[in-house]
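Written out below as structure tokens is the structure these notes cover.
The complex appears here without one of its protein chains, the remainder shown in place.
Presenting chain A:
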């Protein structure tokens, strides 16, 4: 089909053809004409004008009242043209925002990146996947001056850009802590004060902080309202919840946190996560804790990184490849 020209002559001929033949072909071309007009930002009032002038050329005898009625129609259509132009402008703006957000998301990735340390005797796996572009989950590994591993898993209540900005602050607060060994309960206590002082009162952060002592193979941890993790006893082949009482960060300036300790035996495994894992859904139902544990159990003999990746794949598929919440999963396994 030849391309349509958006001029009077062309429109007039098309119109004449249609009036003569009542042919669907001419109507199809009118549809093409309509699409091309929009592409070239031609507003409805201009089309009405072209229509009117075509009529005048085809039927010079046309009575005035018909001609006048087109002025009326033109006025009636004005708002449609304006609304369409505004829509176009807003769409461009939206594209701009989208690309800005993706730049921000990349910056966030760099900013919040943490390297998974290599520690003898401990096999570490970690995975964090955002539901949208920006990740509202955060995890962080540090090795302190005595060679112990600190591990933090956090979740901002809220998603998207504000949550991500909030996380950057947490990261910098943690970076500013001295290298000295600090107990999880003190770390949560000081982060709580940072959040309380600096973050909007309707933004909350939950965090589980754990410290794996490589000398005596103990794991001590404290929680600020964070999703419980799991502890796997190899000998008993049993899972147990890891949780500790404590208010979410930022609620009250003088929250205190309790700290617990576990003796980690060979082959035992510590699983830390965010509610993006436990609140995975099948259709409208939340999955049961049993199902999460079954999945972890299925892969438990693989290296830790493969465990977290396989568990993620399982839940991603369960949710039709559309995460509803940021998903973070960490596995620490004491080598046999």
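Methods note: a residue touches a chain if its C-beta (ideal position, glycine included) is under 8 Å from a C-beta of that chain, and two chains touch if they have at least 3 such contacts; residues count from 1.
We take it that contacts and distances are computed from a predicted model.
This complex has a chain not shown, and the name its UniProt record holds, of "Serine/threonine-protein kinase RsbT", "Isoquinoline 1-oxidoreductase, beta subunit", "Sulfide dehydrogenase [flavocytochrome c] flavoprotein chain" or "ABC transporter ATP-binding protein", is "Serine/threonine-protein kinase RsbT". The residue from A:19, A:38, A:62 or A:90 that touches the chain not shown here is A:90. Residues touching the missing chain, restricted to chain A, are 45-46, 49, 52, 71, 74-75, 78-79, 81-87, 89-90, 93 (touch as defined at the top).
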